[in-house]
Structure formats: structure tokens, C-alpha cells
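Note that one protein chain of the assembly has been removed; the remaining protein chains are unaltered in position.
Labels run A and B following the written order; every chain starts at residue 1.
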Amino acid sequence: MKLRRKRTSAPADATERFPAAPLDGPLLEVENVKTHFQTDRGLVRAVDGVSFSLERGKTIGIVGESGSGKTVLSRSVMGLLPKRGLVREGSIRFEGVELIDASNDELRQLWGTQMAMVFQDPMTSLNPVMKIGTQITESLLHHLDITKDYANETGISLLASVGIPEPERRMSSYPHEMSGGMRQRVMIAIAIACGPKLLFADEPTTALDVTVQAQILDLLQAQQRERFMAMVLVTHDLGVVAGRADDIAVMYAGQIVEKAPTRTLFAEMRHPYTEALVRSIPKLNDPSHTRLVTIGGRPPNLIAPPVGCRFSPRCPYVQDKCRTEEPPLISASDPGHEYRCWFPVGTPEGTAALERNRAAADAALLEADAATRAEAAIAGGSTGAGAGTDPTGGSTPGGVS
Amino acid sequence: MRLFAVKILRLIVVVLVVTFLSFLLIKLLPGDLVDKIIPFGTDAQKEVLRNDLGLNDNFFVQYWHWLSGFVVGDFGNYYLPNATPVSDSLGTALPISLELMLYAQILSLAFAIPFGIATAYKAGTRFDAISNTVAFGLLALPNFVLAILLAIYVGAKWQILPTQSNIAPFPLNPLDNWRYMLMPTIALGVGQIAIYMRLLRSDMIATLQEDFITTAKSKGIPTRRVLLSHALRPSSLTLLTVAGLNVGALIGGALVVERIFGLPGLGSKLTEAIFRQQYVAVQTYVAIIAVFYVVLNFLVDILYSVLDPRIRHARATA
Partner (left out) sequence: MPEQPHSPAESILIDEETVGLEPDSSAIQIGAIEGGPEVARERRRKGLGFGAWIAIIWLTLIVGSAVLAPVLPIPDPVADSAPAADYKSGPSVDHPFGVDTTGLDVFSRVIWGARNSLFIGTVSVVLGFLVGGACGIIGGYFKGRIGGLVGVPMDIALAFPPLVLALAVVTFLGRSVSNVTIALAIVSAPILYRIARASTLSWSEREFVLACRAQGGKHFRIMTREILPNVLPAMFSIALLGIAVVIVAEGGLAIIGAGVKPDVVTWGNIIVSGQGELRDASHIALFPSFVIFFTVLALNYLGDVVRAKFDVRESAL
């Protein structure tokens, strides 16, 4: 039983463990973090060696499709994952203090006051049977030595600052009485209540109507500037982080496949996956009914990731080398730009690789065509010819245009 | 508010049905009712009984007569063979039964809630496994078996607590009252612990997986608060319903346990009435218990919607 009765005075303990944090140096340093889950079916490598660092007041966008491990990464860094069956390695330093081996009791001193999180679905992340006011003030009351009245006042001003009309009245509302956007605003108010230095936003707009998505993102950004918070913005949508993050890290199958300052990433993307993500953003000046470019295939199995480059089964640039040798993180010419690819986009090697694959695919198509014709002629003919060079079959890249 | 009115209306209908059936019971008896109740009474005594029951009247008049008496507390008589009002013995018996049921409910919840929370929080550990095995065993332990064990060992062999009851009403002598109440309470309450604990555990495990629990955790508040203020209330609704419904089982159990410990509650009165073939009294006791049960279920239903604002909301918009 770890139910501690004693209400430790939080601020005192926090300063004990986290003495006079140096104001220089990055706020958060994540180094080679691995997060695996032991399950009946084997070890799930949800996060497999991720490094990045984040300066005070800056924003890093972590982008990837479902299954890339971005959500697990953010929860792992914050230490919110259930302990059982969890294998966590590497180093997470917050203001220079190592967190990877910190106990839950120690982390509790940080949660809320130093780092906080805004979750994906405001419909489920607020307690349905508790008043909004209680949910906002409880962390204030726990972490800060203040009276109930003062906590209430603070709560009201927090609600006002996240743009909730009639904040006094809303304090005594229940979550179900509010819209999704309003609830996410409440969630943000809860997260920033104790003035954390670091805010994790885990797909904060995914569950919301398109019309309010931008509002919420703008709100997050405004709050971040005002309070000089650093932010880790997790999303599957490159468009969301494009104008808001200082750096972007693209994740695939538990690894960062490309990381760069935002401007550089869009101007000089090197990884085929990044390219595919960029292409899948709808563009305003496309004619309507333009079919969006999709990435064929499924995200890899995290229990037994593909050998070599993890993106190789779905990559239009794939070569034999990609299927055998795992590419390391290579530094590009621009400072802070790194990628994992043997045949990077926009380089002669990459272009050549793409050309070769296109030619092979065309040949395979012709061959398959010939085969079906032959089949029609000689009933019962072999169908194996069309299987061709691409192991992923239907997801032949470039097929959609 | 309209829904509340509908509920009240439903309650009234159910109470009418239940009392009607209770009234009907006595008609099930084969042969002449009067001879059954006072086989050895004088003709004059039999005439009193016949008049009291209005046996010469039309069936519905009889029912109306009985019901209007029931509503104002005229619960009929014992005929031994002279008439003595049932309400006399009810005044002493009812508080004892209610007290026993209340204690049993308190005892079972007092153990089930902390254990339910702890086993859910520690799901999969050895502590959880042991608690569940013990609960499974308790579930199979009939209250009268436990009562007999207690009566034999704690009562007769070791003589720690009295078995043959000479109970004083609580206000007169609380300590003495508790001495007599302790074993019956344990016998009646222990089986319920298992039911409630298992229920709360499974609901709590589901609640602990909710996103809002992660939110609460990420605020850095103590685990204790996460469990008690965030997880317990959403998880306790089924528990409340079952605790309400379970009063039905508790009533039955109380009758049995009272008999074993000789507590002069409703159970003992009922047994005595059955033994002496006082069918009017039996009918009254059955009707009182049934009405009590129906009203209680109604109250649980109301409380349920008060506890969960989501239900309140859904009903308001419905």
C-alpha cells in the first residue's frame, strides 16, 4: 500500500531535490530514451532510442502517424506511464536533474508545478462527476500554500485567461455542460494553473471540430509566450506545428527519423517519410476534389520492427541496402538538422533511387499486364508473375497521383 | 421534475400491487380461515375474528378495509385466541431488525470500500489475489452457517458474547445493545463484504483506466486523492445500486440470523407467527417488509441520479 497519508509540503521537497536550477542550458534533455512494454506477445518497442533537447520558452513539435510512438514518448518523458511491464532506458534531464529513475513520489513534486500535460480528448480527460472549479483548484491547493478563496479567485482568472465566458458561473459547472472546445480550454487552464515551465500538448486538437482547432492552438501559443513555458507539441498533422514550433522532430516506428528547425525542415526535408507527410497536407491552392496523397501500407509492428530502415517497406526510395542496414542519424549541412536515410530526398543518390524504383514499377506493371493477358488467353495460367519487386504489393509508392 | 412525478406515480402503483398480493396471500389458505387461525377458540372469539376480517363482505371491500387499516397503522391482530394488536409487537421488533440491517450494511461497506479500492489499485499483485480468494470463500458462506459457527464458538464454547438475547433498546443501554448486536451483525454483514468488494474492484479498475485519472495524476496530487476523490465516486454507482437492491437479501438474512441468535426482531416475530398459525400477523409482516423494500429501491433510484451529474443531465434533457 503506497497510500501516503502524510501530506508532504510540496514546495519544500521540490527545492530539496531540485536545488537552484541553473538558468542556462536546456530545460529538457532527452537522450536515447527507450520505452518498451512487456506484453504476452512480446516486447513492444514503442519508443526506441529518441534524443532531443528543448530550450526554455521554445516549442518542439513531435510529428508522426498513429503508432509512431509519439504519445508514449511524451508520457514516458513526463513519467506518466503505468510502471508494470514498463522498461524505460536512457536519460531524461529536466533542468539538469535526471528523471528516468525518479520515483512517482518524486515526480509528483514536478507534475503540475514544473511540467503539465494537455491531453488529446477533452471529452474523457476531465472528471465527469467533479465540478470544473474543483478540478482547477485542486492542484493549486495541493501545490501552493494558499487559501480556498484565493484558489477560487485564481481559478476564475485562469478560466478567464483561457477565454471562457462567465468564468465565475463555469466554476460550478460539470464538464458535460460544456462543448469540446470549452472543455479543452478548461484542460489548458488546469495544466497551466501552477505555472509549469514545460507543457506537453498531446494531440490537443485532434478530437476537436476543425473550426476550434486553430483557436485552441493559438490559445496554447499565447499562454506559452505569456508564461514563458516550453512546449512539446505532439501531433500527427505537420500543418499544426508548421507555424508554431521552433523545431520539429518526425517520428516513425519509435524513432526520430528527421529533426530540424521548422524552416529548414520544410525547405530541405531529407527523409522520404517527412516528404510523404508534407505531401499529405491539403493545400489551399489545390483545386477542390484533389485526391490527397496518402502513404501506402501500415505502420510497422512494434514487436518485430522491419530489419534495416524501418520505413523501407513503405518507402518509394527503397534500395536493397535499406532492407539490411539500419541508417544512423546523419547530420545535414544546416545546424541542428539530422535525418536517418541512406538515399535522402533532394540528393543525387535519392533522386537516382526513386528513378530506379519508378522504372522497376513500370516494368512490373507491364509484366503483370502481359501476364493477365496471357492468363486470359490460356485459362488457368500462372498469376505469380505480377508479384514483382515490391514486397508491399498494393502499396506501390507513386501509384497514386 | 416531470420524471420525478412519473417515478412517484410508479412507486404508488408498485406499492398498491405489492400490498394487494400480500392481501391475496391469506386467500391462498385452504379451508376456513377462522378455523385455521383459532382452531380451539370459542364461538364468540371466532365471531370477533370473522368480523375483523370482514369475511362476509365482498372481496374488494375486504381489500379496501384491510388497506385503509394498513395505511393508518392498523395492522390487524394476533388471535391467541383473544385479539392483541400486531402493532404492539411491531414497535419493539421493527427497530431491532432495522438496527441489525443498518449495522450489517455499515460493517460490510466499511470493509468492502477500502479493500475494493486497494485491490483495484494493486490489481494483479499477490495482495489482490489473496483478497479475491478470501472474498470468493466468503461469498459461499451462508449467513446462517457463519451465525452457527459464531454462536458455537464465540457464544457457547468461549463465552465471549451472549447468544440468548436479552437485548435492550439502543437508547437505553448502547453498550449492552451492541454486545447483543455484534455477532448477528458479523454473521449478516460478512457475506456482503465479498459482494461489494468484488463489485467495486471491477468498476474501479475500469475507472482507473479512464483518461481523467491520468489527468488527475498529471496534476501531481497524491495517489490517495486520485483514488478517493477522482476514481471512487464514478466507480461507486453500481455499488450503490447493488447495495440498495441487496437490502432484499439483507432482509431475508436478518430474519434468519435473528432466529439463530434469538434477537426479538421481525424474524423472530415472523417465525413465532408462522408457528402459531397467526396468518393475519404473517400477512402484515410480509406486507410491511415488501413496502419497505419497494420504498427503499425508490430512494436508491433517486439517490443514484443525484450522485451522477451525467444521469441528472441526461434525464433533464430527455
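Note that in this section contacts are C-beta pairs under 8 Å (C-beta built on N, C-alpha and C of every residue); 3 or more make two chains touch, one makes a residue touch a chain.
On a predicted model such as this, the values are computed, not experimentally measured, just so you know.
Student: Which of these touches the unseen chain: B:V61, B:L102, B:I274 or B:L299?
Tutor: In the complete complex, the chain left out is touched by residue B:I274.
Student: Decide which residue listed in A:S66, A:S157, A:T324 or A:T347 touches the omitted chain of the complex.
Tutor: Among A:S66, A:S157, A:T324 or A:T347, only A:S66 touches the chain that is not shown.
Student: Which residue among B:Q62, B:N132 or B:N177 touches the omitted chain?
Tutor: Spelled out, the listed residue whose C-beta touches the missing chain is B:N132.
Student: In terms of residues, what is the contact footprint of the unshown chain on subunit B?
Tutor: 14, 17-18, 21-22, 25-26, 28-30, 120-125, 129, 132-133, 136-137, 139-145, 148-149, 151-152, 155-157, 163, 198, 201-202, 205-206, 208-209, 211, 213-214, 217, 223, 226-227, 247-249, 251-253, 255-256, 259-260, 267, 270-271, 274-275, 279, 282, 286, 289-290, 293-294
In the analysis below, only the chains that are shown with their structure count from here on.
Student: From the mean C-alpha coordinate of subunit A to that of subunit B, what's the distance rounded to whole Å?
Tutor: Distance between chain centres: 54 Å.
Student: Subunit A touches which residues of subunit B in the complex?
Tutor: Result: residues 118, 121-122, 124, 210-212, 214-225, 227, 229-230, 233-234, 307-310, 313 of subunit B touch subunit A.
Student: Touching residues of subunit A toward subunit B in the complex: what are they?
Tutor: Residues 1-5, 7, 10, 78, 80, 84, 104, 107-113, 116-117, 119-121, 124-130, 138-139, 142-143, 174, 176-177, 187, 190-191, 194.
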